[in-house]
Structure formats: structure tokens, C-alpha cells
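Every protein chain except one is present and positioned as in the full complex.
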Amino acid sequence: MKENSINAQDNIYKPAIMKVVAKHDEAPGVKTLRIEFVDPVEHERFKTTYRTGMFGLYGVYGEGESTFCVASPETRKEYIECTFRQSGRVTSVLANAEIGDLITYRGPYGNRFPIEEFYGKNLLFIAGGIALPPTRSVIWSCLDQREKFGKVTIVYGARTVADLVYKHELDEWMERDDVELVLAVDPGGESPDWKHKVGFVPTVLEQAAPSPDNCIAVLCGPPIMIKFTLIALKKLGFDEKSVYTTLENRMKCGVGKCGRCNVGSVYICKEGPVFTADEVSRMPAADL
Amino acid sequence: MTRILFADKLDNCLERWRSAGISVIGPVKKSNSSGYSAVTKAAEFDFNLVLPERSIKELFFPQSEPLMRYEIKKQEINTSEFKAPTSERIIFGVRPCDAAGLAIDDPLFGWDYQDEYWFQRRRETVLVTIACTKADDFCMCTSLKLTPDSEKGSDILLRPLENNSGWQVEELTDRGREAFKIIADLLQESQEKAAPTAVVEEKFDLEAALAWLKEPENFESHFWKEISMRCIGCGSCTFLCPTCHCFDIQDEGDTYSGIRRKNWDSCSFALFTMHTSGHNPRSTQSARWRQRIMHKFNYFPGKFNLNSCSGCGRCSRQCPVDMGITETLQELSKLLR
Partner (left out) sequence: MSIVEQYRTKVKELLSSGQVKMVIGYGAGTTPDRRRPLFMRSPEDADKMLLDNACIANLSGYLVSEGLLSDEKRVAIMLRPEGVRSINILAAESQLKAEQIVIVGFDTAGEELRAIEGSEAKDFCALIDSLKESAPLQAPDPLFERIVQMSPQERFNYWQEEFSKCIKCYACRQSCPMCYCRRCIVDSNQPQWINTSSHTLGNFEWNIVRAFHLAGRCVACGNCDRSCPVNIPLRFINRRMGMEVLEVFDHFPGMSESQEPVLASFKKDDPETFIL
């Protein structure tokens, strides 16, 4: 958890140039870009530092930079995938990027999920809406070395069927025998042909009742979902120290200087974005 | 016997340093505002200022620093980096609190990732500090366990003579010794006594305040609302502060060419932490003032074992509504009793 990627380049504010190689519409307003390093040296640096959980600053010169996680796993470092909702100035331009276009990337920054500590354990992934991308990075990092883990359960919910992201991958996980996928949409969000659960993530989780024994939970979602899911996990007997989550905040530098991403004394960009629920519970709630 | 730099030799010093390719900067008052600016003649210095209004920070961390020039063509992005200047300079007449402020920010700018814009300038600059013989109602270095003749961050410490005709010279670092070697023969040995340093009363009990801030339950104390009620949310205190280091990164230009800049930003501003979604972790002015105090006196010491305040008092001195660190810490230290 304490490892940090040290950026060796001289100018810590200079981004790498990336080429958009694939683009996918995930949900209304939500897109995934697959980008590749133009400079092999930068790519090599990424390969040696990137671990799942880290984030980056994706940018377009003339607009600025925007922070989101690396949604691709540490087992696939030939490219970076990022999934984002088109909402601000930068994401609006990124969303319109075409294959072949050049964008910028700074990172990877921050800490990571300590995957090695999960070896031999059962894994429970819980995600809500647009927060599947950080979870997905861990999911594939584990599925790509499936033999090292026990049972894998994924609970994923979104507001409506349309809002589910990575639909093609959800189908793939649904078909796998070695993954249990529980899908849900909020009441009212179901379509006529929806065959899965209807309900909020915490409720659906309680019904699925995964065992806390020898189990690590990875939880990502909007703050309100996190709050109630943590209560549900506690009821199920999960220890806060074995529940991991990621936090995000507005960032400008990504390297602990610009002074805005801290929650209490904790800099999300350097000490995070990955925290255990136990660590989060010790942060001042009013600052989240 | 001490080595003395007499004020009437200052023009010669400036000449020597200039010949050696070193530029000189000092406290200057112009257009009804004071700060540290380039000086070519000794007469331009204003050593009578208790403290220049603008801090020394801008000489190391400019309010707007160009980082990259970009030019975008079809399938091509060309960038050229702006680098911090490599020319040597002496800042003559630094106040001890300003020099200390720079030393406080060094670990922040070097924390795992080196900000070369800061460190390049730090390496090329010699800080010649003048001990304070005057203070005003807002000075509070002693409350921060510094003194009006603190050596922290300085390369040379000058002590004004009693008769105000010059300064006793104390060389503190190799960098300072190098710079003063150039003017060595202009210094004189003399018995002249130094004027007493300013008396700055301790305005608050720092330890008591720090202890209060450490208590997690105080984070949501009503105190924060009360103390910050009159805060209007401008960035004056943070921008004048020698240690406040927060910044924004902004692109200026269009889709084809422009400049990416690193601009001062302030935790006082509502927009500072606002998410694109509209969620703002620090949505009230009291939360933002709490952040400023907690950052300086709890988070920063937790990380770097230093309080992020050198006691210059600018935040209180120039606050439009007469707030500031002094008042807050005074009130805080009373809460324990």
C-alpha cells in the first residue's frame, strides 16, 4: 500500500503523448478510450511502474487535464484504457476524440491494490454505476491469473440497464464458470427483458450474502452507495481491514503539490487512491 | 571585531555582483505597493519596510509560471518546455520570516517528485537576510518559535548596526560565502555594535493550539464556523503567504497552440475543490478556513515535521476583514483552558 511510483522525468508536469487506438460507447455520456504511448521510453516507464489502482491525468492541450483511474489491468500494459463520463471541459473534448487522435497522459500516480496479499483468498467485487472502471482494473488483474485466487464474486449495479458499463465484459463474466456475477439495476431502471436483480446494491449484496471467510472485498461507487454498502458488509461479517475502496477528489498536479485533493491529512494523490475501509473510517467524514 | 558591510559600499557591491553575472533583488516600494524586485542602485532598496507587502515566494513560485508551449498539427503534438532561469541571483534584504518560509516549502516541492521550477531557482539564489530591528502589531515569528534574527533558510545573516550605517555580516552557508567572497575586500573589520533585534511578543501558545488541532473530534467543532464567519473567501492571505503553495494548472490558447501554466490557487476559493459533478468536499467558507489552518498546523507538520507558517503575519496584516492565523490560533489556544 505504501509503494509509490516515482516519476523519473525532469519535468513532473510534462505529460506523455498518447494515440487513441480504440473507442467504445459504454453508456449514455460514458466512453472508453484505449490509448497507446507514442514514445517507447514513456511506455517502458509505464510498464515498470503501473500497478492496478493507480490513476493518471488524461489531457488535451488547450483544455487541460482530468483525473481518472487506469481502467485496464496491470496484466495488460501494452495500452491504457480509461472510462469516463463526459461532464466537464476536458472530458467533453476527450469524448470526441477519434481513433488516431493524440491526447496526453501523466502518470501512473498513487498507490495500488496489494494484489499479492489477495493470493489464495476469495474475492468480492462490488461496484456501482460509473465506478466499475477502477474495480474492473482489479477484476482483470485477478482473472488474468485466476489460479491464484479462490472464489470470485462480482456485484454490480447501475441506475438503469442503459447505465451499465462494459456490457460486453459483463456478458463474458456471466458466462464464466469461475466467476459469479450478480447484476442489478435500481428499482424503475429495469427494461422489459431484464433478467437480473432489481434493487439497490447494498440490498442486493445482502441477499447474495457472500461469506466473509478468507474474503477480500473491493468496493467502488458513489459516496452514498459506499456508505450503505459498508453497513451491509459489516452485517455480513466483513472486517473493515479487508474491505478496499478507492477515493477520488479534484486534482491538478497528481504528485502531492497542488494542495487540493487531501481528505484531512491524507493526500489522495499520493497516499491513495486505494484505501481500506478502516483507513477511510479514520478520515474526517466532513472532508469527503 | 566583526566584519561589517557599510551601507555606503552597497553600490560597489551591486557593481561587483553584476560584473560577476549575478543579479540583485531586494525590498522595493513602487506604485504604492512593496515587494522584492530587481535593484540596480542601492538607493532603490527600502530597508525601512518592516516587511514587503508581497512575500518572497513569487521569486521561486511565480504567480503564473509557463510550463509548456504546445502546438498541435494533424496527428502531431509539438511541445517545448519552459525552464526556470539558470542565472544566479542574490536577494539582498530578505526578512528572516521570508527566508524561513522558503525552507519550509522545500520538502513539499521535493516530496518524491522534484519540482524543478522551484529547485532550479532555489539553487541559483543566495538569500542575504537582514535581522529585524523593527516589528509591527502583526509580526508573530516568535509565536512560531522563530526569531527576528532567525537563520533558517538564509545564506547570509546581516545585523543592522546601531547607528544604521551598515550591517554585521554572518556567513551561514557555502553558497553565502561564495557570494560574499566577491565583495570580501569591501567589508571592513570593526567594533561597531549591532542594534538590538526587534521585540516580538509571543501572541499565542503554539503547543496548545497544535494539541487542540490534533484531536479528531475538534474537526467538526463549532469553533470553525464562529472564527470564520467574517471570512469573505478571497485569496489575499494565501497569495501573500510565504508558505502557501497551492496551485492550478491552466491552458491558455486554442486547439492549435498555446501555453500551459501553473498559476497560484487558493484553498479559500469555493471552486478549489469542486468536483465536476458539483459535489464540493469543502463547500462552506468555514470548511475552507479550517483546511487552511489544519493544513498549516496539522497536516504539514504530520508529513514534514514543520509548521507551514513562518510568522510573517501578512495574512492578518492585509486581511480585508481583519482575520488571520494569529487570531485563530489565539482563540484555539484558549479553548483548552
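Letters A and B name the chains as they come in the text, with residue numbers starting at 1 for each one.
To be clear about the criterion, a residue touches a chain if its C-beta (ideal position, glycine included) is under 8 Å from a C-beta of that chain, and two chains touch if they have at least 3 such contacts.
For clarity, every value in this text was computed on a predicted model and none was experimentally measured.
Asker: Write down which of B:Asp11, B:Glu76, B:Asp112 or B:Asp137 is the residue touching the left-out chain.
Answerer: B:Asp137
Asker: From the list B:Glu162, B:Asp185, B:Glu201 or B:Asp322, which touches the chain that is not on show?
Answerer: Of these options, the touching residue for the absent chain is B:Asp322.
Asker: Looking beyond the chains shown, say which of B:Phe92, B:Trp167 or B:Trp264 touches the absent one.
Answerer: Residue touching the absent chain, from the options given: B:Trp264.
Asker: Just to verify: which one of B:Arg123, B:Arg230 or B:Lys334 makes contact with the chain not shown?
Answerer: Going through B:Arg123, B:Arg230 or B:Lys334 one by one, B:Arg230 is the residue touching the chain not shown.
Asker: Under the stated touch rule, tell me which residues of chain B contact the chain that is not displayed.
Answerer: Touch with the absent chain occurs at residues 31-33, 53-54, 63-64, 137-138, 229-230, 232-236, 238-240, 248, 250, 252, 261, 263-264, 266, 269, 271, 284-285, 316, 318, 320-324, 326-327.
Asker: Could you list which residues of chain A touch the chain missing from the display?
Answerer: Touching the missing chain: residues 88-89, 92.
The rule is simple: only the chains that are shown with their structure count from here on.
Asker: Distance between chain A and chain B based on Cα centroids, please, to the nearest Å.
Answerer: 39
Asker: For chain A, which residues count as touching chain B in their complex?
Answerer: Residues in contact with chain B: 4, 6-7, 10-14, 17, 61-66, 87-88, 91, 100, 102, 104, 223, 249-250, 252-253, 255-265, 270, 282, 284, 286-288.
Asker: Which bits of chain B are touching chain A when the two form their complex?
Answerer: For chain B paired with chain A, touching residues are 67-68, 70, 72, 75-77, 79, 81, 108-109, 111-116, 216, 219-220, 245-251, 253-256, 258, 260, 262, 265, 267, 272-277, 279, 281-282, 287, 291, 294-295, 298-299, 302-303.
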